[in-house]
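Here the complex is missing a single protein chain, while all its other protein chains stay put.
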Amino acid sequence: MAHSNWAEWIYLGVVTSLLVYVGAEAWNIERIIDHAPEDAEIIKVTAQQWLWSFEHEDGTKEVGELHLKKDHAYKFELTSKDVIHNFNIPEYTVLLDAVPGRINTVWFSPNEAGEFDIQCREYCGLIHYNMRAKLFVDGA
Amino acid sequence: MSEHDETIYRTSTGRVGKMMAILCGTVIVGAIIFFALGDYWISELSPAGQAFAGITDEPAAPAVAQTGADIPITLDFIESKDFRTLAFNALPGELGNNPTINAKVGDRIIFNILNAGKSFHAFGVTLNDEGFGGILGSSAVASPNSPLKPGEGGTSEFIPGEPGTYYYICTVPGHREMGMVGTIIVE
Partner (left out) sequence: MVLTLAKARPVWQIMFSTHHTDVGLMYLIFSLLAMFIGGAMAIALRIELFAPGVQLIEDSMSYNRLFTAHGTTMIFLFLLPSAAAVGNYLVPIMVRYKDMAYPKLNAIAFWMIPPAAVLVWLGMADFGWYANPPYSVISAPAPAAEMWIFGLKMLGVSSILGSINFVVTILKCKHPDMSLGKVPLLAWSFLSSSIIVLAAMPTFAAALLMLLTDRLGASGFFNPAVGGDPIAYSHLFWFTFHPEVYVLVIPAIGMMYEIIPRFSRRPIFSHSSGVAAFVILSIVAFASWAHHMFATGMSFTEKTVFMVGTLAAVPASAMHVFNFLATMWNGRIKFATPMMWAVGGIALFFAAGAGGVVNTAMPLDFITHDSYWVVGHFHLFVFGTIAFGTIGFVYYLFPYITGRMYNEKWGVVHFILAFVGACITFFTQHILGLFGMPRRIYDYPEIPEWVSMNALISVGAMIILVGMVIFLANLIYSSAKGKPANLEDPFGLGGKYYYPYAQRNPHHGDGGY
């Protein structure tokens, strides 16, 4: 065919550069946030049908609620007792699968005091829709 | 493309009617079969699931001479408002919470179970001191996969064949840990 294709090549060039930009920016940000800081306090999170339980470094256990301090780094070690769940604190963009048989880690540092929702973000059965807990961040 | 002198109708009212009859008829028959069998389709747990829950094919508590004594007990599933705490009959701290049952070997404990909460529950007696498996004999009322909806209830009985400490629990995974457990002390 004798159609001139220069417009198509320019269009593809624009699309590809946008995608390269998105990819590079995403790669960079993920690289920065992928590793937890050294001094992050470890919180063991156990997911099970259909509740969350937590264990602090000093052995304190909490079920259905979690009390943390503002501006401290925390690293969550997630596991599950039965099926795959997903630990999610939407207001802090904490999200990672809790998989039985392995430990996944995700970290954050809450910069605002208050009450936040914890929910399950992977279908896990009958009460998945109500597998919730509360995060309390103390401003102290 | 072929030539033809007159328009050819590829369908007619009759044919469309027959097609709709076949399709709708099949769907309706299927729906009847589905609803007639009710919960059958979700009534079992897979063998791997049973192994996980510790449910085995072992026979129930050994047959034992009954004493003739009946111990009826009413147990209601209740929940705290925030759904974080669960219990039988009364919440922790209140009178009647998770009543302990005392019995002798051979007594017949009759459970009258009612789901007085808003969530789903199921009942059973186990020797295991944690978890939701090992449900004994005919003590089960409903099951985690086919639980009691709010307002539903049932009865079951349990005749302990050996002395020891048994636990009556809600068999829905997690509910025992949230408070739905009581003890049966058998002498």
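Letters A and B name the chains as they come in the text, with residue numbers starting at 1 for each one.
FYI, a contact is a pair of C-beta atoms (placed from the backbone, for glycine too) under 8 Å apart; a residue touches a chain by one contact, two chains touch by 3 or more.
Note that the coordinates shown come from a computational prediction; the quantities given were computed from them, not determined experimentally.
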{"item": "Touching residue (missing chain; options A:Ile43, A:Cys120 or A:Leu135)", "value": "A:Cys120"}
{"item": "Sole residue of A:Val45, A:Leu68, A:Val83 or A:Val137 that reaches the chain not shown, by the stated touch rule", "value": "A:Val83"}
{"item": "Interface with the unshown chain - residue positions in chain A", "value": "1, 3, 5, 7-8, 11-12, 15-16, 19-20, 22-23, 25-27, 29-31, 33-34, 49, 82-84, 86, 88, 90-91, 93, 95-97, 99-102, 104-105, 117, 119-130, 132"}
{"item": "Interface residues of chain B (partner: the chain not displayed)", "value": "1-2, 4, 7-13, 15-20, 22-23, 27, 30, 33-34, 40-49, 51-53, 120, 145-146, 149"}
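Everything that follows uses one rule, which is that only the chains that are shown with their structure count from here on.
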{"item": "Separation of mean Cα positions, chain B and chain A [Å, integer]", "value": "34"}
{"item": "Partner chain A, residues of chain B touching it in the complex", "value": "52, 83-84, 119-120, 144, 147, 172-174, 177-178"}
{"item": "Touch list for chain A against partner chain B, complex", "value": "48-51, 53, 63-65, 82, 126-127, 130"}
